[in-house]
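Shown here: the complex without one of its protein chains, the others still in place.
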Amino acid sequence: MLSVTCAGFGGQGVLTAGLLLANVSMVYGKKITWVPSYGSEMRGGTASCHLRIGDSEILNPFFSSIDTLIAMNEESVDSFQEKVVTGGVIIANSTLVKNKTFRDDIRVAEVAATAISAELDNPRGANIVMLGAAIGATGLFPVEDFADGIDAYFGKKGRNNPLNRECFMRGAQAALDL
Amino acid sequence: MLSVTCAGFGGQGVLTAGLLLANVSMVYGKKITWVPSYGSEMRGGTASCHLRIGDSEILNPFFSSIDTLIAMNEESVDSFQEKVVTGGVIIANSTLVKNKTFRDDIRVAEVAATAISAELDNPRGANIVMLGAAIGATGLFPVEDFADGIDAYFGKKGRNNPLNRECFMRGAQAALDL
Amino acid sequence: MSYRLMKGNDALAEAAVRAGCRFFGGYPITPQSEILEYLSSRLPEVGGTFLQAESELSGINMVYGAAAAGFRAMTSSSGPGFSLLQEGISYIASAELPAVIVDVQRYGSGLGDIFQAQSDYHQATRGGGHGDYRMLVFAPSSVQESVDLMGLAFDKAEQYRNPCLILSDASIAQMMEPVKLPEMQEVDPDKPWAAKGKNGGDFKRITSTMYYIEDFDGYIKAKFDSMAAAEQRWENVEVEDADIVLVAYGISSRICKEAVAIARSRGIRLGLLRPITLWPFPTNAFKEVNSEVKAYLTVELSALPKLEDDVKIACEMKTPVKHFLGGANIPESSAIVEEAVSILNSREEVSWLKN
Amino acid sequence: MSYRLMKGNDALAEAAVRAGCRFFGGYPITPQSEILEYLSSRLPEVGGTFLQAESELSGINMVYGAAAAGFRAMTSSSGPGFSLLQEGISYIASAELPAVIVDVQRYGSGLGDIFQAQSDYHQATRGGGHGDYRMLVFAPSSVQESVDLMGLAFDKAEQYRNPCLILSDASIAQMMEPVKLPEMQEVDPDKPWAAKGKNGGDFKRITSTMYYIEDFDGYIKAKFDSMAAAEQRWENVEVEDADIVLVAYGISSRICKEAVAIARSRGIRLGLLRPITLWPFPTNAFKEVNSEVKAYLTVELSALPKLEDDVKIACEMKTPVKHFLGGANIPESSAIVEEAVSILNSREEVSWLKN
Amino acid sequence: MTKASKKRLHMVQHHERCKGCGFCILECPKEALSVSDDVNRKGYPLVKLDEEKCIVCAICHTVCPDYVFERREVA
Amino acid sequence: MTKASKKRLHMVQHHERCKGCGFCILECPKEALSVSDDVNRKGYPLVKLDEEKCIVCAICHTVCPDYVFERREVA
Amino acid sequence: MAQKLIPELLVEDNKFCPGCGHGIVNRVLAEVLEELGLADKAVGSLAVGCGCLMMDTFGTDWVQAPHGRAAAVAVGVKRVRPECCVFTYQGDGDSLAIGFSETMYAAIRNENITAIIVNNGIFGMTGGQMAPTSLPGQRTTTSPKGRDAALTGQPLNIINQMKNLPVGYLARGSVDTAKEINKVKKYIRTGIETQMKGGGYSMIEILSPCPTNWKMTLQNSLDHIRSTVRATYPLGEFVKDGERTDA
Partner (left out) sequence: MAQKLIPELLVEDNKFCPGCGHGIVNRVLAEVLEELGLADKAVGSLAVGCGCLMMDTFGTDWVQAPHGRAAAVAVGVKRVRPECCVFTYQGDGDSLAIGFSETMYAAIRNENITAIIVNNGIFGMTGGQMAPTSLPGQRTTTSPKGRDAALTGQPLNIINQMKNLPVGYLARGSVDTAKEINKVKKYIRTGIETQMKGGGYSMIEILSPCPTNWKMTLQNSLDHIRSTVRATYPLGEFVKDGERTDA
């Protein structure tokens, strides 16, 4: 079972990133739980969601040890780095997370997600770049399969956008490159 | 301990009669409880109140055996006669209670209370006539003492009316005459 | 001081005034309307405010405001109206304000009827409102006790900064008995915590104290635990040698007292344990009961048994607990005695003691 | 049928629609507002009516009206709003009408906060409203169970003609899990008792049934006794050989399940008794627990212990009952395991078992 | 209003329903109604109708809160 | 509005409070305000004030929902 | 000239006090429902107040609403059963004190129901406490020295509150004379017709004596309505077919 936390500013699409991860995982037969954080998200500040992904029934949807942290901004690193397990993974959005010292018992994939998505002319796609990096870095699913899952997800909603796949692949690539 | 029920039409002052009995008993050092009946009194029908008078703490204010029944109208006799204990007393307002057969294991004082009060030009005093009869018939208190108590009660309220004492005495007399 | 003959409701109202209550906001409902009627003329006499609110909701929230401003304040209701007070009570409790609430119980859920009942026990003792709070619940069994407990309720409300409930019922409220009234008490409303303008000091925030107290969970549990330990009140009647102990509060306890007298006169060892506080439930009272007691018999004017759970826990389920329910009917004391006798004679054991 | 990823609130709402619910009247409050938001577009699709009421009071009474007219109807709220529903619930119960109410519990008395809690247990199980009634209370511990119990709640409400409560909480309501949804059910609203005009027959009086039933007290007690006997639902996890049995419902039961798994992996014999119905409390579940069990440990997200009383009575106080309270904090499963271990190791006996 | 029409229709009274409020007496345009000495089962004095004066206008029906009066065809 | 009076009073900004809503920029009668490239601790872009254009009318004070502007005497 | 029989909907004698205006309103309402052929389709939402006493005596389908919530209950019924004739029967305390919000919101949403509001200026059923409609100076059990408007407000005129809203029909009648009673009947009929043709919210307020709690004879009660009450609560139709009249 994998425990994933996805965190960032309110507007960065962290809940959506988590949702995508949850959805595609479900489609590929995983059991999952997705728990949003509370607080005054509406009025800015940090948002986060917390997923557990596994092969059998998820018992407790809450967890205090994070296997994979998707950190869209610095605050997220500050808030959650301590909770990452030894040997865990942090995917850090290096466009915004700068000059951070990371623990050395964890793997860190620094991906310039905001920059990449801007570059791809899909500024709202930074979360998908991060997701790509997460899949790439953790090997949770084959990258192509997951990309198909994303397409299917948006396709069903009638919101297909080839840029999303591109964002995802660029993120995955960046992580694999590390 | 004496259990007294006082019953009649809504407008006949049965609650007041009970109140008077309670008040004067209290002044003479008795323990008492006074319980009104419920129901749609406001919209007519029979009203009643139920007193217990004793020398020590009254435990249960409710009772199903009546020692003394003050019945201002026929309905009251119908409703409560069965509950009077053997050897108990019914004070019946004979102006309105006519052609009733009473049980023969109880004492019945028939007093033309409505008529007497009308005669005394105190039409709202029938309840006091009945009270007089009750005191007279039961000997609960010396008649004169109780009459003083009534005067004191109304006096304190600034509603002294010599006719009340007269009503009371006529009722007591009528009961004693029996 | 001499006795005065008073209705339960009137006595309760006068006692509130003498306990320093200076604000009443509430809405009529039988069988408690006399409280409003009495206070509508009485409170202005002492410089207090009586306000007939447009609803129970408004009434309890006026009380919340007056209490927040430091004044002794009260509302009262019955049945349906008591249900409407629950949100407000929860707010008052969460803000840790003193206030007194009266529920003159009547019969039935929904509209019900206006005669006496004791069906609101759970609602009263376990917080009919949401969240984590309790009220001190006082259950008078006579007009005199209505007076005495009203004074106590205001004092305890202030001591613990927590709303207190007087759980009366239609019979206690409507009956008359001679009472002695306490002296008039003047209470200073200028509490340091009261909302009255900051007058140069820090501004005061009357709101749920949870926002400002660290380890609020621990704090609030300790608060109610200490109340539970310190505030149990009861009266035990001949429980030292009783074979059967009746457990009853309020009006039904008086029927039970008569039952005890009748039973004793017949040589039957009946006793009565009368909770005066319903929360905290007087578990300590059970220590005074002889350990050979054969059974407890709860007596309440309720269609569903409610006292039973508390009694079971208080006696640690070492003794069978039976119930005798008067719902719409007032039980006769003799019937209670009969029930006790039949329990004594019965071979049947209570299931949980069998195995 | 394939899985759909849904939020607890959305799933609950969709399940209601599929259970034939055709009227919703309610008022927004976090963390249940998604139920309104979902139904505002979904109910019109199936010819139903969604009405955002001006208040919770209005909402529950619209539900009362729609239910009286024979339709499956529902409202939902949380915390303060749930308190405001109590009078209406009592009326619906007294009129013996079916309806479903949802309380998505949040933390705190008063205003409180919007995160998960399980503090409304007493209010839910003992009738937060006045008088003599109970609701069937279903406590889902997952999104799927929210769906399943919603269907059951509507059926049981109709079977017993009694309001049923779904007691959810902020975490179950806000989390997403894959769910399978049941088929759409069409329910005939033309019940013989429904208020829809007398159409040549006798006129119908939807009011407290107490006015028309002889020995109503006996009748209503028998009704709730039969529900209590027939409707207990629970899940037991490894209780057959457990030394300590956790008792927890809803979200906390899931933490406990993890605790059981952790403990078992460490060779500690921990079990879990999970009430699915909170009223009736599943006393029968305790029969499946091995008789050598050392202690029960209740786990709930509440500042004051609430489950404890029911567990004590269910186990007949033969076994110590301890509590583990998460209030504002979600307990860690490992902490629960530690607590269980420390109970096992402790020499200290529970007082009531000492003497 | 002719005697003829009065013949066809007349006022019927359900005395047992009367609560003696007197509204009918107050409003009868012909003073055809008055309090009688008899009382009904509830103890309220009956309202006496003077058929001679009555014009069967049914105002008494209109005002009576207790459904005492009906205007019916003469049997 | 003279340069003299501008000397006596000027607008002081509490940049850390700004949430970047832009109301001040919209309402400034002299277009003295504009978005700058810097962000404050909350991540909102700072509002730059052009002292030359500013007439110290304090309209920005009036409209700012976040108490950023004060008109103060020059120290 | 036709017969004038007691409507069949009045299945039992009413239980009101002698001289109570509720009885008159009951008869009139029953006549209207029967004349419009709606007796079989009518569902009443019954308030808590002396009107409660109709539950067994007035033979339409009933739902007993909690005190003040009759409008919300009626809305619940009407929204799922638009073919029914749904009305509330309420006192002034019920509809205008505790139920003010529910009453007003039914009008604000222009719910297609008919509200019958019997204004006797007092809480009748509970023994004569002050109502929002009590007149200044009126003695009640909770204003024993007479209502002090400075402390408790001026009498509430519900028609003034509603007549600016886009509702279907608003009228105020009185049962103090035969003539006015006939108008009340017309108003109720128009209100119910408005509902049945989908014309939106209709409300008929009816001034009515409560001799018991006014502690007046019926004659004095009627005089009081005519001489005093009507001055505060003028009679007439205020909104018709969704349009304000000049009243």
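As written, the chains take the letters A, B, C, D, E, F and G, and residue 1 is the first residue of each chain.
Following the convention adopted for this analysis, a residue touches a chain if its C-beta (ideal position, glycine included) is under 8 Å from a C-beta of that chain, and two chains touch if they have at least 3 such contacts.
All figures in this text were calculated on a predicted structure; none of them were measured in a lab.
Out of D:54, D:155 or D:338, point to the residue that touches the absent chain in the complete complex.
Answer from the full complex: D:54 touches the omitted chain.
Extract the touching residues of subunit G with respect to the undisplayed chain.
For subunit G, the residues touching the absent chain are 100-101, 104-105, 108-110, 132, 150-154, 156-157, 160-161, 164-166.
Tell me, which residues in subunit C touch the chain that this view leaves out?
Missing-chain contacts on subunit C: residues 22-23, 25, 49, 51, 53-55, 57-59, 61-71, 73, 87-88, 91, 95, 189, 195-200, 203-208, 211.
Take the complete complex as the reference. Which residues in subunit D touch the chain that isn't displayed?
27-30, 33, 36-37, 40-41, 50-52, 54-56, 80, 110-111
As a working rule, only the chains that are shown with their structure count from here on.
Using the contact definition stated above, find the chains touching both subunit C and subunit D.
Chains in contact with subunit C as well as subunit D: G.
Report back the single chain whose CA centre is most distant from the CA centre of subunit D.
Following the centroid criterion, the farthest chain would be E.
Determine which two chains are connected by the greatest number of contacting C-beta pairs.
The chain pair sharing the largest number of C-beta contacts is C-D.
Which integer distance in Å separates the CA centroid of subunit B from that of subunit F?
About 88 Å separates the centre of subunit B from that of subunit F.
Report the inter-chain centroid distance for subunit E and subunit G in whole angstrom, where each centroid is the mean of the CA atoms.
Roughly 27 Å separates the two chain centres.
Check each residue of subunit D and list the ones that touch at least two other chains.
87, 91, 95, 207-208
Using the touch rule from the top of the page, what residues of subunit E touch 2 or more other chains?
Residues 19 of subunit E each touch two or more of the other chains.
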